[in-house]
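With one protein chain held back, the other chains of the complex are shown just where they sit.
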Amino acid sequence: MGDPLISIRDVKKYFPIRGGLFQSTVDNVHAVDGVSFDIERGETLGLVGESGCGKSTLSRCVMRLVEPTSGEITYNGTEISEIPRKEYWRRAQMVFQDPRSSLNPRLTIGYSVGEPLIVRGVGAEEVRSRVTEFLGIVGMNPEHFSRYPHEFSGGQRQRLLVSKALITDPEFIVLDEPTSSLDVSVQAKILNLLNRLKAERSITYLFVSHDLSVIKHMCDRVVVMYVGKVMEIAPKDEIFGNTLHPYTRLLIDSIPNPGAKEERTMMGRESIELPSNIDLPMGCRFSPRCPHASEECTRAQPELVEVEPGHFVACHMYGK
Amino acid sequence: MTTEQAETAEATPRYQELRHSVRLLLSNPVSAAGAAGVLLLLLTAALAPYIAPYDPLAINLQGRFLDPSGEHLFGTDHLGRDVFSRVVWGSRVSLTVGLITLIEASVLGTIVGLVAGYKGGWVDSLVMRITDVFLAFPSIILALAVAAALGRGLTSVMMALGITWWPLYARLIRGQTLSVREEQYIEGARLSGAGGIRIMFKHILPNCMAAIIVQISMDVGFTILAAASMGFLGIGAQHPSPEWGLQCASGAKYLVYQWWISTFPGLAIFLSVISFNLLGDGLRDVLDPRLRRG
Amino acid sequence: MKLGQYVTKRLLQFVFVLLGTSIILFTVSHVIPADPVRAAAGPKATPAELEAIRVKLGFDKPLPVQYVIYVTNLLHGDLGRSVVTLRPVIFDLAERLPATLELSVFSLAITVIFGITLGIYSAKNRNRLGDHAIRFLSLGGISMPSFWLALLFQMVFFLRLGWLPGGGRLSSGMVPPAHLTGLYVLDSLLTGNLATLRDALWHMIGPAVAQSAIGIASVIRMMRAGMLEEMTKDYVTMFRSAGVRERTVVYKYVLKNSLVPVITLIGVMFGSILGGSFIIEQVFQWPGVGSYGTQALLNLDFQPIMSITLVMSFMYSFSNLVVDVVYVYLNPKVSYE
Partner (left out) sequence: MTKTILEIRDLRTYFYTYAGVVKALEGVNLRVNEGDIFGIVGETGCGKSVTALSILRLVPNPGRIIGGEIIFEGRDILKLSEEEMRREIRGKGMAATFQDPSTFLSPSHTIGEHLKDIIKANADDPRGLKGRELNERIISTLAKVNLPDPERVADQYPHELSGGMRQRSMIATGTSGRPSLFIADEATTFLDVTIGAQILRLFQEMNRVDGTTIILITHNLGIISEICNRVAVMYAGQVAETCTTEALFKKPLHPYTVGLLASIPLIDREADELEEIPGTIPNLIHPPEGCRFHPRCKHVMEVCRREVPTICEVSQGHEVACHLFNGEVRSDG
């Protein structure tokens, strides 16, 4: 496999909660709490989890939009904080969840898509020709150059944002829930577009989503996160065919799905909530919801261990 | 792969949207009346020398206290000056004061608010505490004190009102900036490599313009009122200026028998302010229905 | 954060604001004027008086020292001397403050009562005749120069109709009630003097209405807009879908939710009432702080102007403090920030 493109080592991101009379830090939100994994060159890595699991914060740490509290992230072996931001953002880009708020309503498509070139001092003529070229690549019309965002549908805007992310020819793109605010028939078009671009331009994707069906369709490997921690990492077929972690199991079982009518043993009747990232459970973070929780699980946090080649799991039932 | 090209249902260029807004504004008879009033005021101020039949400052002691008539539409005052001509010329004073004050306040307030909202942290806290202090004075009272310190006259009034008004704009723009800053496209602009100045002025400011325009249009009325009040209290425009508030004050003594001396300038203030308020209400509804204010 | 903690925090902020106010007023009185000594001493001061002021306020010393002297004097209640009444400003203020307090609290009460009820009525009867009338009047209310309204009031109700008195707190010949609080209404009530009470109230109508016109109009507009906006909220649909009476939805849920923002406006309105007192008290010859201020402005009597500004900003900040606490108490969603 060679060297990974991006390697994340023990990254933590805490957001302080201020309170009291003098706004001192009274507690921390443990958004990302010691996460390590690699992103291999050329793969699509899925990052899946529910709200508050830290997947968005982590992807923003990778993009240098958020400074991690500790840990290190390297890109091609270089610590990303040592790469100049403009240079890093030429090579790594991101597509956000909500295409409605991702384009400035007061700026033309030409400016918004071409901004990465404009801030790097590219001349107006070249910006224009590059932008029109990339509008064509994502299936938009060059005439859209001087239009404004409100004239476009959600799906079209997401295409525009993809073209903006591509315009500096990056080798790595974070896709943060790129289709979750789109209708299903539009989602299909965007997902197909992303797959085509990846094949044509050999880009590496980090695909962040809460939707396991989409993850399964798009990704080569999957990282499952829960409340700031990695629960399981495995190739796609392993994750779905040989699910090890009880949380991954619950996640898969919760997907409403024609093929699974039978009773699910995992879910109780009572409303159970995701734990907050502030008062964390002592041991395994999933232990309060886990049907297999033993005394050990409430005491000690399980380590992420490789139980089969390439299949890592953080659960006391496995390992050793 | 050009499947989605045919579906731009509402392909309206920017100026069409503007025209649409204007049409929407004028389609409401109440806002249209406001716009007409404002236009009339602007025309009066611009054409004052042609509209006013007499010199507003010409004293004629033989012709004092004349009743309103064909010759003197609004009568004459205690020095025999034509009240109509004075009201017409007074529009220039009020508009000048109102607009200059708001330009001062909005430019200063916008820059401060933009920086505070975008930078956040201690810069923001400091700016907010400073505006707190300015806003701790009841409206107009600080302006009175500042004008008193600067000495009488219109210049002091404009300075004093500008000083008391900017914190309102700073707060408004800061609030807008905070909400725009949360938009995804700001993060997107950072990823493009855009710097702070570009983000503030190219990305955030245009999204605050609607709020600024609405606020200014609503505040013109207030500044005209404030300036007139200061004139009435003798701290603003000085004799023999045809400023409306001053005219009201000098007519107050003759209220019993010569009611017209202070009634007509008062009416002029009232109509100007109401026009700006109607226009402001209409603009708010058209440009930004979320900006509801008292 | 607990409510108690919030109040403490808000009190600290109040103290901070007072400190800031003193800095601004110090700047206004010591830095802005071309000749601050002359400004403080008044236009007719003799060279000896000028010298005395210069020494007393430390004008020959550096600004920080001047500020310390300024604050020290304030804390000792030394607000300077009026060049018109020739008395210490603090005495003049003490004498006149109750009159202003009485009138402005009365005006605020009128503002709140009429503003809120008319606003509700207007929203409930949207686009009917009553609503149009109220909207028209409230638009007039916020556009009317208060001095002009006061003059019109005088002209119509005093000069022409004679229904209301021309000014002052009591009719001539009426003896003020025994001085307990200085508020005539309260004092005459406490001493059981109903004739004086009636006369005092009768004298307050004119100035109070003129003074609260803007406030009433603003509250109406905000209340109406707020109610109408709340009526379009999703929870109204939810209650309707569950078969709850329209009356309950409007008067219990919509009303409470739309009152919350109006509460903050009430604080602002108190400020506008205080600001308006300069003009209203002058026109109605009300012997309060406002008319004292107007006289001071006419004579550029600087020390009283600064003191009045200080006192009024103190009253205003204090009322905002109260409003904020009430707001937080009523609005569970505020995170006490």
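A, B and C label the chains in the order they appear, each numbered from 1.
Throughout what follows, a residue touches a chain if its C-beta (ideal position, glycine included) is under 8 Å from a C-beta of that chain, and two chains touch if they have at least 3 such contacts.
Since the structure is predicted, the reported quantities are computational estimates derived from the model, not experimental observations.
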item: Absent-chain contact - pick from A:132, A:187 or A:204; value: A:187
item: Options C:47, C:62 or C:243, residue touching the unrepresented chain; value: C:243
item: Residue numbers in chain A that touch the chain omitted from display; value: 50-51, 153, 155, 183-189, 191-192, 195, 210-214, 216-218, 240, 250-261, 264, 267, 269-274
item: Residues in chain C touching the chain absent from view; value: 232-235, 237-246, 248, 252-253, 256-257, 260, 330-333
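Keep this in mind: only the chains that are shown with their structure count from here on.
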item: Label of the chain whose CA centroid is most distant from the centroid of chain C; value: A
item: Two chains sharing the most contacts, counting C-beta pairs only; value: B-C
item: By mean Cα position, the chain sitting nearest the middle; value: B
item: Distance from chain B to chain A - Cα centre to Cα centre, in angstrom; value: 49
item: Distance from chain C to chain A - Cα centre to Cα centre, in angstrom; value: 55
item: Interfacial residue positions of chain B with respect to chain A in the complex; value: 1-5, 7-8, 10-14, 183-185, 187-195, 198, 202-203, 206-207
item: Complex contacts: residues of chain A adjacent to chain B; value: 63, 65, 85-86, 89-90, 93-94, 96-98, 101-107, 112, 115-116, 118-120, 138-141, 144, 146-148, 150-153, 155-156, 159, 161, 164, 189, 193
item: Complex contacts: residues of chain B adjacent to chain C; value: 129-130, 132-134, 136-142, 144-146, 148-152, 221, 225, 228-229, 232-235, 245, 248-249, 252, 255-256, 259, 262-263, 266-267, 269-270, 273-274, 277-278, 292-294
